[in-house]
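The block that comes next holds subunit A.
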Amino acid sequence: MVEYLQSLTPDLNTWLMFTSALFALGIYGMLSRRNAVGVLLSLELCLNAGAVNFALFNRFWSPVQVDGAVMSLFVIAIAAAEVVVAMAIFVALFGYRRTVDVTQLNLVRE
Partner candidate 1 sequence: MGLASWLILIPFLTALAVLAVPTRRSDLIRWVALVGTAAHLALTSYTTWAFWQEASPDLVAVRTETVSRVYLVERVPWFESLGIDYLVGVDGVSMSMVILTSIIIFTGVLASWNVVHRTKEFFTLLLVLVTGVFGVFLSFDLFLFFMFYEVAVLPMYLLIGVWGTGRKEYSAMKLTLMLMVGSALILVGFLAMYHANGSTTFDLTKLAQAHFETGLQRWVFPLIFIGFGILGAMYPFHTWSPDGHASAPTAVSMLHAGVLMKLGGYGALRIGVYLLPEGAQYWGLFFMAVTTINIVYGSLGAITQKDLKYFTAYSSVSHCGFVLFGVATLNLMGLKGAVLQMFSHGVMTGLFFALIGMVYGRTHTRIIPEMGGLGKVMPWLAACFYIGGMASLGLPGLAGFIAESHIFLGGFFGNSWTNPILSRTLTVLATLSIVVTAVYVLRGLATVFQGPVRDPHHAELTDATLTERLSTGILVATLVVTGMVPGLLIDLIEGTLFPIVNRLQATGMAIPGHS
Partner candidate 2 sequence: MLMLPELLIIATAFAVLLVDLFIAERQRGHLVLLALAGVLAALVALVTITPDTGALFGGRFTMDPLAWWLKLTLLAAAAVTLTLAQPMLATHKQAPTLGAGSEFMTLLLFNLAGMLMLPSTRDLVFFYVALELATIPLFLLTAWRRESLSSEAGLKYVLMGALSSALMLYGLGILYGVGRTMNLDLIGRNLFPSPPVIMAIAMVFAGLGFKLTLVPFHMWAPEVYQGAPTPVTAWLSVASKAAGLSALMLLTYRVFPRLLPQWGLYLALLATVTMTAGNLAAITQTNIKRFMAFSAISQAGYLIMGFLGAGPNGPASMVFYLMVYAVTNLAVFAVIALHHQQTGREDITSYRGLSQTNPILALTMMVGLFGLAGIPPLSGFVGKFFLFSVASKAGYNWLVGIAAVNSTISLYYYLRIIRQMYIEAPDPELPKLTTPRLLGTALAVTTLASVTLGLVPWVFESVRFSAAVWLEAMPK
């Protein structure tokens, strides 16, 4: 059973295709979502794709070390911080504009 499951484990290329798709999806979302929160979520996808990459390469190239995995953890933490900061700003902005639709936000333009 375990061996079977292990045999199902995709190789690096498959995984990389997965992260690339994830990244691309994130970019697509970033460029197409109207709600700022949605845009942010899409970007989180991209970040996660990057984080997964690190874990993957660690797993496939140098499984004895953990540096790639550590990187993933840091990325998760940083992404969280980023989200917090972003949400704080969104909330503040929502206070004045009653919207966080990114297509509506072009006041800072003369």
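Candidate entries met the following condition: all candidates are chains of the complex that A comes from, given by their letters.
In this text, a contact is a pair of C-beta atoms (placed from the backbone, for glycine too) under 8 Å apart; a residue touches a chain by one contact, two chains touch by 3 or more; residues count from 1.
The model shown is predicted, which means the values in this text are computed figures rather than measured ones.
Engineer: Looking at subunit A, find the partner in this complex that touches it; the options are 1 or 2.
Structural biologist: Result for subunit A: touching candidate is 2.
Engineer: For subunit A, which residues count as touching candidate 2 in their complex?
Structural biologist: The touching residues are 23, 26-27, 30, 36, 39-40, 43-44, 46-47, 49-51, 53-54, 56-57, 61-62, 67-68, 70-71, 74-75, 78, 81-82, 85-86, 88-90, 92-93, 95-97, 100, 102, 105, 107-110.
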